[in-house]
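The next block holds one structure in the form of structure tokens; read it before the comments.
Missing here is one protein chain; the remaining ones are kept as they sit in the complex.
Letters A, B, C, D, E, F, G, H, I, J and K mark the chains as written, and numbering starts fresh at 1 in each.
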Amino acid sequence: MTVVKSPLPESARQVTGDALQSTLVDLLGLSLTGKQAHWNIVGPRFRAIHLQLDELVEVARSYADTVAERAAALGVPPDGRPETIASALTLPGAKDGWMRDTEVVQLIVETLEAAIARLRERIDAVEQHDLVTQDLLIGLTRELEKQRWMFDAENWPRD
Amino acid sequence: MTVVKSPLPESARQVTGDALQSTLVDLLGLSLTGKQAHWNIVGPRFRAIHLQLDELVEVARSYADTVAERAAALGVPPDGRPETIASALTLPGAKDGWMRDTEVVQLIVETLEAAIARLRERIDAVEQHDLVTQDLLIGLTRELEKQRWMFDAENWPRD
Amino acid sequence: MTVVKSPLPESARQVTGDALQSTLVDLLGLSLTGKQAHWNIVGPRFRAIHLQLDELVEVARSYADTVAERAAALGVPPDGRPETIASALTLPGAKDGWMRDTEVVQLIVETLEAAIARLRERIDAVEQHDLVTQDLLIGLTRELEKQRWMFDAENWPRD
Amino acid sequence: MTVVKSPLPESARQVTGDALQSTLVDLLGLSLTGKQAHWNIVGPRFRAIHLQLDELVEVARSYADTVAERAAALGVPPDGRPETIASALTLPGAKDGWMRDTEVVQLIVETLEAAIARLRERIDAVEQHDLVTQDLLIGLTRELEKQRWMFDAENWPRD
Amino acid sequence: MTVVKSPLPESARQVTGDALQSTLVDLLGLSLTGKQAHWNIVGPRFRAIHLQLDELVEVARSYADTVAERAAALGVPPDGRPETIASALTLPGAKDGWMRDTEVVQLIVETLEAAIARLRERIDAVEQHDLVTQDLLIGLTRELEKQRWMFDAENWPRD
Amino acid sequence: MTVVKSPLPESARQVTGDALQSTLVDLLGLSLTGKQAHWNIVGPRFRAIHLQLDELVEVARSYADTVAERAAALGVPPDGRPETIASALTLPGAKDGWMRDTEVVQLIVETLEAAIARLRERIDAVEQHDLVTQDLLIGLTRELEKQRWMFDAENWPRD
Amino acid sequence: MTVVKSPLPESARQVTGDALQSTLVDLLGLSLTGKQAHWNIVGPRFRAIHLQLDELVEVARSYADTVAERAAALGVPPDGRPETIASALTLPGAKDGWMRDTEVVQLIVETLEAAIARLRERIDAVEQHDLVTQDLLIGLTRELEKQRWMFDAENWPRD
Amino acid sequence: MTVVKSPLPESARQVTGDALQSTLVDLLGLSLTGKQAHWNIVGPRFRAIHLQLDELVEVARSYADTVAERAAALGVPPDGRPETIASALTLPGAKDGWMRDTEVVQLIVETLEAAIARLRERIDAVEQHDLVTQDLLIGLTRELEKQRWMFDAENWPRD
Amino acid sequence: MTVVKSPLPESARQVTGDALQSTLVDLLGLSLTGKQAHWNIVGPRFRAIHLQLDELVEVARSYADTVAERAAALGVPPDGRPETIASALTLPGAKDGWMRDTEVVQLIVETLEAAIARLRERIDAVEQHDLVTQDLLIGLTRELEKQRWMFDAENWPRD
Amino acid sequence: MTVVKSPLPESARQVTGDALQSTLVDLLGLSLTGKQAHWNIVGPRFRAIHLQLDELVEVARSYADTVAERAAALGVPPDGRPETIASALTLPGAKDGWMRDTEVVQLIVETLEAAIARLRERIDAVEQHDLVTQDLLIGLTRELEKQRWMFDAENWPRD
Amino acid sequence: MTVVKSPLPESARQVTGDALQSTLVDLLGLSLTGKQAHWNIVGPRFRAIHLQLDELVEVARSYADTVAERAAALGVPPDGRPETIASALTLPGAKDGWMRDTEVVQLIVETLEAAIARLRERIDAVEQHDLVTQDLLIGLTRELEKQRWMFDAENWPRD
Partner (left out) sequence: MTVVKSPLPESARQVTGDALQSTLVDLLGLSLTGKQAHWNIVGPRFRAIHLQLDELVEVARSYADTVAERAAALGVPPDGRPETIASALTLPGAKDGWMRDTEVVQLIVETLEAAIARLRERIDAVEQHDLVTQDLLIGLTRELEKQRWMFDAENWPRD
């Protein structure tokens, strides 16, 4: 017996649910990586990057909530448990211990590039199945591409 | 060469750093479990518990930040990466998929009880080493014990 | 002589105008049904549902304004008069008098399901005629599907 | 068996309940008429009247809530369903389509005059039965008379 | 020698002063009973009722202040000391220790019913003496009758 | 030809209009006297009374607006011109130049007593003609009696 | 014996005090005239001018306070009593009763022009005596000239 | 069967529970005494003390809530009923009727001194049993000692 | 060597970059034209249109920022320099000097119509290249079409 | 026939009007240059300068409004059209494309220096003609000199 | 080599820099004296003066920041170090230990009088050199003269 009914037909529900679940993992991973860098950054740009990372974490957390609740609204129980994130996450992550500010900026640019590439694939994947979810992923992509630019602009001239 | 200098002597730094690091893991785990339940809860108390869980997550996230920054202030780089949480977390966690409201309440009460017991041990452990960290853990314990009571009061008469 | 000029060609104006007008009727109907339930609900979940219904009414009223002003912007005078709502509304409505909380939840889930199904048809209908209106309807659908899930989650195990 | 008990004796409950129910219908009708005019007004005073109408709608919606909850508090389930409004409403209403600003002002003045005259009768009717409800209707009358003056002052010299 | 002069003649001052003083005792008693229940409630509706009780306490405290300052403005020193409340209070009160949520709802409904009945008598008593005080008591009655309905609606079907 | 139509019959309009017009003069006079004292007070209680006077002025200005707009709503053009206030004002006023704090308190108490006595007569006068205006005057009386008490309590033991 | 000491020599104190006292009278007169028009205006621009007048009154009241407190700071007791305003005011004033919107705009433009001309004379008069007061009058002139322009722009083409 | 489980062993629960319960009685008594004085004070310092008493009441109410919820969190049902306060309160209280401002200041200083002395004993009593509760009582003592100083400073030179 | 990397392939980057750059010029031009009208408008609708123009300017400025930052995020440096706007702008502009209110409304309607027509072409142009940018342009079109309607509704009956 | 009358004699109107018009051009140019740099900056100080530029733009826009409205208040229609800015602007401007952070800081310092030098000349020019305008230009100069210092302090040691 | 360039010629820079530096010392001294009195005051006016002193400290701190940043903007490094204040301060200061309220008021009046006299000299001194700095000092003088009046008004009748 179905717990939460889906407004989508079954095949659409599966494709869309997969796209949302893997986006959720990426966003939770991004929020944890962002906080790790927020705490461990050192170097002359400490304050500027420390604050900018908190804005990124805020974006990631807020979209994680939206994405997970969209999955639930489609009858797909979202999975954001620690063991799921650890095993399913494929984005680059932080190393252990203190990190130089230049390293941090580079890591965040790379992590965002990977997340964006994966999102653009999902935007195509869901197009035939659920325009509502597609619209949500488009909005998220815009936000992450803006974040990526702002960290990339910090990063010039490149090392 | 030391990156961030500690105001504590080395042995105090180690004991206190360990207490803070394991508290950080507990709090990040708690925040992820809380969100998992927030998204997957079903049952007639959906709305009341759904909102209460967000307050718990807010407490956990805010104290995680405070605890991690306290570690950094003591010259101990905090570790909140997904793989660290997944491997180091010993608190009870959520199962996969939808959860009945009564199950959720029970899970949160048990998770909080385990977290509180571990905190009370750390309060003793750091007493000889850093009263400042002890004071922080005492405040956190008060907050979690209040949360535990409020979920426990929901839970009566017990199943 | 045209009163308010439309930025759309005539056939697009008609299709889009129809979609917006029938969405307006659904939203005004939903806001009145939501208030009716808000006032007449009784039962142990009174407070939780009473408050949740006001959030639903707020969503319906705010989108009704947006939808009607979109129609006006396309040169189509919107019609939200009481007699129009009463005669054109096809969504399920409230019965007379006090209502048990479980009944209320069921009614709202059914009303939202009907409204969502009608919206998804209109999203298809306007696609060839006005992407701007389609985008508006997609955003509204996301909001109503989220509301539907939250009432449906209250509704478990189903009677 | 009574669902919600009344603090009034039965005859007082009936008279007062009738006064509140018909006031509710007037206020919901007024809020829908106000929005209809808000969306369909054209003419050089568009902006001034468009904004003033939203203030009127806010007054009508807020008092509709107060009046309906007063009925419920007296053990009388309020009825604000679309079909009830359409069949019971006796106030003047808007015509279909765009409306000149001067027409709108005239319509609102007439609608408010009719609503006020009916309210003053109900203030007399409930005096012997419930001073608390009377006090509520007096406050509402003050608010509507102020609104009426402000639209009437716009209306000079009369056409 | 009079300390604070009264704008009322002596007999009116006495009748009105008595009405205000006994209302003050009822409101202070209600605020203490509300808090007692707020702290001691257990059961599946813990959170909903716990929050609703704080709104009731806020109403009682705020009106207690208004009522006491009205007495002072009439040259009657108000008496809200603990021993006065304990000896003069005739409203139902809480029992000792934890209380089930259903019990709490029932207790609050009964306490409010008693308070309302007493207020309606005082509204009659002061009518010939001070319309200003009467108006204040009418407003308070409206607020308490609304609170009573909301707790009573929680209480259905009655045990 | 009538400019703003009245919801009252002519005789009621005259009695009520007179009551509102003389109340308007009293309130504007009170606000000017209050400011005069606010600027010219000297003595050890300067700061406390200086601030309290601004609260009194705020009350007087806000009610003056309400009273004048009530008159307009009844089709009676209010008159708050300087020459009208100067010639029609019968309340006690401030003397020229600096004033001791004790003098100020005494003056305000006397001015408020005179204003309250006149208001209580108007409450009786309008009762048969307009309950809505009466309700407004009752609310104003409550506010001024509270202000009077607070200045009178400052004034003890009396000189 | 001096009550409040002046930071200025006696002759400067007199010239500056006169400039401030006559400015105070103008501002209080302006605030009363503005309110009179705010209440009595009729015509199709009712709402726009009604709101704009309240902004003018706010400017006049706020500067009246500043000007009076500047006088007090210079050891000159300010005089803002009703009889002083009535006898000393030389600015144009409102006629009795309802006023057409065009008349109101014209009256305000003329009143502001007269007030500005008088202010520019005082700016010259105080220059040799107190630059601090001059600076205050310059700021006030800027504000009134802005208000004059906004009413004058309403007034085109002139009748 | 235990209703709310305690995180403390039984003996610690009893000692800590007693300390919290008697603190609760003191704080509720203090809040009622503070309000009594707030309403009945007369004299030239009326306004200053009237406002300061409301800040004290706010402190007392807010800590009463914290203390009672701490007791509940330890599995000890708090008791704040009127009869409990009246019988258990040992702090000095207000006399009946109007009070001179100097009397009020003296009463509050004495009441706070008694409350502080009792708190300092409880801080010692709970030290071996619950550092979390001790920390809460320490914070409360700091707040009350600050309040005591501010009333005592008013009180100089002593009568 | 690329400064800011683009998430798009080169051809998509060019088409999308051109669409964003020309939208940026339109929006900056619109914001300057809007302010020019805001400052130079005269006539009886001065205040209403003066305020409405500031809302339009706010929309144009806020979207200009979003559009320029979207270009930057795609690796395309935006160009909003004065000489670029002056040479590239093709929208209708304001004439020199004072403008009648009717002229202003007409100018804004025409400017918005031209801007909207150009935006609808760009929505088509970018569809194959970047759905994220398309979504942004759709949202902007909705906002400008709403603004156009509101100015057009002011404009009736047309001259 | 004059549209908006000036409070100044004709020669003063011309001198002051010229000073305001050229200040307006400088401020609009500065706001466009500031935004251009805000969007195109790259380098390790990206975030700090990106945010600081928005504060500068806010200052420039806000003063542009004040300056233009001052011109209008003097009967001089301000001219802020794109073609006017492009042809009349003499301040240094941004180059095309991405800019290094150090370049940006240098550009802004030079632009502000040029603007300040021009403002100081205008302060002298208007002194004999309008002290009110002079006061406005003095305040603007203070703000721009503060901005200049803050960018200059960033710029050390100079390249 | 100059660190921060000055917009003034060298001689103007020196005169203005001296005026700002000595004003900075006065303001920092005033803020420390104000706090000293805020903490050490005793007597029946404790509360009124305690609060008023904090407003004075806020004024002094805020202007100290403005004055110091003005110096920096003129290329003059401000000096606000403890040893500089202690050696350069010539204003009256507080004695050690508790102070009676009357003493405090007298001290503040004298300190403000001295500060104002020194400011008026600097206003003359900088007139030929920098009108921008003069305008800043004029504004500060106005504020301090207002503060002086308010403390002086407390001080009557003088001891």
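FYI, a contact is a pair of C-beta atoms (placed from the backbone, for glycine too) under 8 Å apart; a residue touches a chain by one contact, two chains touch by 3 or more.
Since the model is a prediction, treat every value here as computed from it, not as a measurement.
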Who touches the missing chain here, A:43, A:93 or A:139? A:43
Contacts of subunit J with the absent chain, listed as residue ranges: 45, 48-49, 51-52, 102, 150, 153-157
If you put the missing chain back, which residues of subunit K would it touch? 3-4, 28-29, 32-33, 35-36, 39-40, 42, 64-65, 68-69, 71-72, 77-83, 85-87, 89, 93-94, 96-98
Note that subunit A touches the absent chain at residues 41-48, 50, 98, 100
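Simple rule for what comes next: only the chains that are shown with their structure count from here on.
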Matching E-F in over half of the residue-numbered contact pairs, the equivalent interface among C-I, I-J or B-E is C-I
Please work out which of G-J and B-C is bridged by more C-beta pairs in contact, and write that pair. G-J
I'd like to verify one number: the distance from the centre of subunit E to the centre of subunit K, where each centre is the average of its C-alpha atoms, in whole angstrom. 53
Let me have the rounded angstrom distance from the C-alpha centre of subunit D over to the C-alpha centre of subunit G, please. 41
Averaged over CA atoms, how far is the centre of subunit E from the centre of subunit H? Could you give it in whole Å? 23
Two or more other chains are touched by the subunit H residues 3-4, 42, 45, 48, 69, 72
Pairs of chains found to touch, sorted by chain label: A-B, A-C, A-I, A-J, B-C, B-E, B-H, C-D, C-E, C-I, D-E, D-F, D-G, D-I, E-F, E-H, F-G, F-H, F-K, G-I, G-J, G-K, H-K, I-J, J-K
